[in-house]
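Note that this is a trimmed complex: some chains were dropped, and none of the rest were shifted.
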């Protein structure tokens, strides 16, 4: 039996909004340690990894490891029916082919049960090794989202270049070119407004803006985003989920001289 | 001669927004007692009844009973040109084939006259007898609107079941099922947030969500909605219009085993 009670239910809504456009169907894996998901996007270019640790739930019961295949669009439709202050409980009986989302209003005057059919989804779980990155940029997530959106109005790809002084985002399109430089800045009033650059060596990598803009759908989950760059690895765009876990997006850089989208080498 | 002056003109705008999607053309009936309308929706399934009592107008002159046929979409276009704080006066000369809507800004610095052609519309006025209902539910109108909208993302029909403890709204669709229970609750800070259930006997009836969602366009008119249910009668969904009257929507329940939409037996 599975019963996961999340007091801040709106968080689960935001998680679904962050990934449903990228991934159609996916297995949610539930074990004693947490509720997680790993899935390629539908064009098999980007990878999403989600973790919500068991400690973040008010009540967490998972008798045996299970993998529940869900259509994320349908799941999102159901979660959208919850109120923003509702407590959400995910429930499944052993061997059942359905999952139930229960929404409780703060006053307990309104209780909703949404039952969804599960799907059989083939998936292979990729081991993602811990890696050393050439540069790690932490910046306000809203700033990163605006930059990706702005550049997409000019071009299709973004070159992210990191030096000790700052990080540069560049693009080129039919109507012209754009370069946006964000400087390292740690002396801000609010820590979440800082831009912090850890750099082992300078790096300059090219990515498809379409995917970057998909990743920024996770912006409401966190005030900051962490971008980990290495010339031999897919970039990791990570949004922490307060006290619970994270969403990480992986995307392989585009090879210079080769404008085709390449699969990530995770 | 007809001259009806409504200080809170925005109320008339809201009335039109509430019914114009359901009804295309309708006769407004004007008598010494008030300004009213009764009309079937264009597919002849639901019935709307509006009453604005003469006492609610600052000035109310109606020399003889008249029935004015209007295209509600055109009337809505004109009313949308009024400011939210404008005073609206409805004027018609005896025997005229036009009606005039006059809008006065609060400062009287802007006066608008919109003249609309009247239409000849055949209509029969249905007598709606006072009836006993098995159950009457009064609840916050925004809550009811959210429930109807949420359920429509899952299924096409809603089963409304009333017991002493609460009212349950259920649906079923391709992606799963949904049950929303709202409990009786009379101990709230604000009376308009209460959910009050008067029940003579339990009742469970099925309705087309499409119509319910049309009815909830009247939500801006009132903080509360009253739903009167009986197994032998169309449901009545009523929005009171403060100190003036009401909008009531009537819809026949769907017969079990028969998924076709049936006409209301008013």
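Residue numbering begins at 1 within each chain, and the chains themselves are lettered A and B in the order written.
Keep this in mind: a contact is a pair of C-beta atoms (placed from the backbone, for glycine too) under 8 Å apart; a residue touches a chain by one contact, two chains touch by 3 or more.
Only a predicted model underlies this, so the values are computations on that prediction, with no experimental measurement involved.
S.K.: Total copies in the full assembly, please; the file places 2 of them.
M.R.: Counting every copy in the complex, the total comes to 3.
One rule holds in what follows: only the chains that are shown with their structure count from here on.
S.K.: Cα superposition of chain A onto chain B: how big is the rotation, rounded to the nearest 5°?
M.R.: It works out to 120 degrees.
S.K.: Can you check how far apart chain A and chain B are, centre to centre, with Cα atoms defining each centre and the answer in Å?
M.R.: Taking the average C-alpha coordinate of chain A and of chain B, the gap between them is 44 Å.
S.K.: Considering only the defined contacts, which chain B positions touch chain A in the complex?
M.R.: Residues 143, 146, 150-151, 153-154, 175-183, 185, 195 of chain B touch chain A in their complex.
S.K.: Could you pull out which chain A residues touch chain B in their complex?
M.R.: Those in contact with chain B are residues 71, 74, 77-78, 80-81, 83, 98, 107-117.
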